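Here is the structure we will look at.
Shown here: the complex without one of its protein chains, the others still in place.
In order of appearance the chains are A and B, and numbering begins at 1 in each one.
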Amino acid sequence: MVAMTKKTPAVGSRGFDLASVLEPWVYVSPALLLIGAIMLVPLGIGISYAFRDIVLLNPFSGGFVGLAHFVEIWNDPNFWNALSNTLEWTVASVLLQFVFGLILALLLNQPFRGRMVVQALVFIPWAVPSFLSGLNWAWLFNPVAGPLPHWFVAFGVMAKPDNILSDPVHAIWGPIAANVWWGIPFYAITLLASLQSIPLEIYEAAEIDGAGPLRRFWSITLPFLAPTIAITLLLRAVWIANAADLIVVMTRGGPADSTQILASYIFTQAFQRLDFGYASALATVLLLLLLAYSVIVVFVRQLLIRTD
Amino acid sequence: MIGRLILAAAASALMLSQAMADTTLKLVEVITSPERTVTLKEIVAKFEASNPGTKVEITSLPWGQAFEKFATMVSAGDTPDVVEMPDRWLSLYANNGMLESLEPYLAKWEHTAELNDRTLQMGRFVKNTAYALPYGFYLRALFYNKKLFAQAGIAAPPKTLDEFADDAKKISAIPGKYGYCLRGGPGGLNGWMMFGAIMNGSNAFFKEDGTSTMTDPNFVKGFTFLTDLYKNGYAPKDAVNWGFNEIVSGFYSGTCAMLDQDPDALISVAERMNKDDYDVTPFPKGPAGKSFPTIGYGSWSMFANSKNKDLAWKLIATLDGPEGNVAWNKKIGALPIYKTAESDPFYADPKFKGWFAELGDKDVTPLVMPTYLEEFAYFADSVAVKSSQQALLGQVSPADLAKQWGDLLTKAQQKFLAKK
Partner (left out) sequence: MPPMLYNLRKPAYWTFHYALIAIYVAVALFPLFWMFKVSVTPNQLLYTEGVRLWPSSTTATHYLSVIEHTDFPLFFRNSVIVSGLTSLFTTLVAAGTGYSFSRFVYRGKLWIVGLLLVTQMFPLVMIIAPIFKLFAPLGLTNSLLGLIIIYTTYNVPFAAFLMQSFFDAVPKELEEAAMIDGATRFGALRRIILPLTLPGIAATLGFVFTAAWSELLFALMLNSSTQATTFPVGLLSFVSKFSVDFGQMTAAGVLALLPVCIFFFLIQRHLVQGLTAGAVKG
């Protein structure tokens, strides 16, 4: 039954009550503790490496080098290459995931026979571990053991059945394809949820007023979805920019570093060259870039929030 | 399944209580595969039997990530007593003072005299001290597909690089087939060095003053040889990304007809190809009439901070002792370290004649990579892969590639010489 009675402040009174000021913090404390200990402390250490010379296994490294790594980054052509690849990778993945996810959400928003089953089926790719999706798609693109190159030839897209992963110009589309396949459900789920919360009366009113389907989409659906779109784009872009596993599994950043993104470059610097100082500096740069991006998106979102 | 779990739990509880009184040695293997681990466990079991009160805890790292995993473990203080040490890692760990010198143990070991010269030579590569005891050698030779050769009308495998290029051309004329299984991806450096050295007619990487021989025009010819092979389509277009697994599977699937590899590839190939369809021959010679197939090795090392050094040495001695070693090498496909082992019936298999012919030929000198340079591992695994891919794709000319590599290696070598 009821545990104990607690005096709640009368509705409307804003008198100082320590218990109620602390209350929200109590609920948040486990999360803060965990994140503080497990993420922030190591993050702090990790960032500090960026200012030191840390070469794993070299007992004589560890000295403070100030901004030397950052200067090195500025002059490192591999960094700029990785940065531009990261942009290409992130923008293409996010856009394609969004567009296809939106279409899917729109399709699922209409009730039809078998909708429940279809919905469950098309969301399954999300449950597949991303690296397994990468291996799978690498297999699909391989002309020796997969069907895709041969289909490309049949459709006239390619002259000979080659593996696009070996083509420095097109290789990045391999991991992008795997990423889009895997990521569509995320968008579809969140957009579908938003779509289903749009009151139907608005649509009905618009249709009665003579607005066609396209017009309804532009002036009702999109504005309603805008805040959700903004947040999901933000989160996904950040995750994708940081996700090195698909690329490492499918192309290892090659051929000739044409698919090397910042996240995978950080991995190679850290674990192949064992230069944790440089890798941490790179990661700090990536972190700053993503922070800047997030601030912009949140700002834009604030502008878009409709007041009901 | 549940029964097994309970049994396992009970067994480990029992062992835990017993282990309190035992010494436990930690052994890490890195070139891991299921069959190998089984063989390793067998040898280790014999060791445990003859040294009661000792337990060996084996950790098997997946080869693809072994380098980074082991480095992470070691940097956090999780060090083993004995570790499998690939030749390319030796310089890194030995030069940072992490390995124990095996010289005092070797001086007293009864089998030291039976080791062939190469074994001790390679184990002493760093600072002329034996920081590792090799267990077997990986020597390159040429695998070729007899069926494809017959199809292309070629009677015998190539003896010179010119014949090699010619044969590659003829076989690539067959639709869907290619002459050479080129390793353009990770681990491909050996191939570039080999072709370069053979064309250059010398196995020296550096001149007296430390400058690299790579910029010599003949060395560059070796690089051009490879880029031409790729450009002309004598190797599959996909090969620019190919690593060990892909070239071997390219060979046994019959896609490409010639493969340069070590005896350990023989195991995979023998499993999947009919033995009449392929054979192994010494690697072709260059214009100077000489050949320089690359040689590498795997070894066992002891960590300097081991708390049971004598016991750890006994483990290494068991792994590298005559019966342990031959059994091990038969399973993993490396050439043995003992002078007498070559007469073992296992190595009398006709497929091994290619390698033994190389070892007996005075015009064939195994090419030893400069793994004593600390920077070499990173160079081989990252820089070389990227730049060689650029060369294959035509983004960089072979001459520029040679200059790039030459400059890097010269710097490393001169730094090394200065420290001596």
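In this text, contacts are C-beta pairs under 8 Å (C-beta built on N, C-alpha and C of every residue); 3 or more make two chains touch, one makes a residue touch a chain.
Everything numeric here is computed off the predicted structure, so don't read it as measured data.
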**Asked** Taking the entire complex into account, which one of B:L27, B:L61, B:C181 or B:M194 touches the absent chain?
**Response** B:L61
**Prompt:** If the missing chain were put back, which residues of chain A would it touch?
**Reply:** 2-6, 8, 11, 21, 23-25, 27-32, 34-35, 38-43, 45-47, 49, 56, 103-104, 107, 110-112, 116, 118-133, 135-137, 139-140, 142, 144-147, 150, 181, 184, 189-190, 192-194, 196-197, 200, 203-204, 207, 227-228, 231, 235, 238-239, 242, 244-245, 262-263, 266-267, 270-271, 276, 279-280, 283, 286-287, 290-291, 294, 305
**Prompt:** At which residues does chain B meet the chain that is not included here?
**Reply:** 1, 28, 31-34, 36, 59-65, 68-69, 72-73, 75-78, 244-245, 248-249, 253, 264-265, 267-268, 272
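Following the convention adopted for this analysis, only the chains that are shown with their structure count from here on.
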**Complete:** Whole-angstrom distance, CA centroid of chain A to CA centroid of chain B, is 40
**Interfacial residue positions of chain A with respect to chain B in the complex** = 56-59, 142-144, 160, 162-163, 165-166, 168, 251-252, 254-257, 268, 270-274
**Request:** Give every residue of chain B touching chain A within the complex, in rising order.
**Result:** 67-68, 71-72, 74-75, 92-93, 96-98, 184-186, 237-241, 253, 255, 378, 381-382, 385-387, 389-390, 393, 395
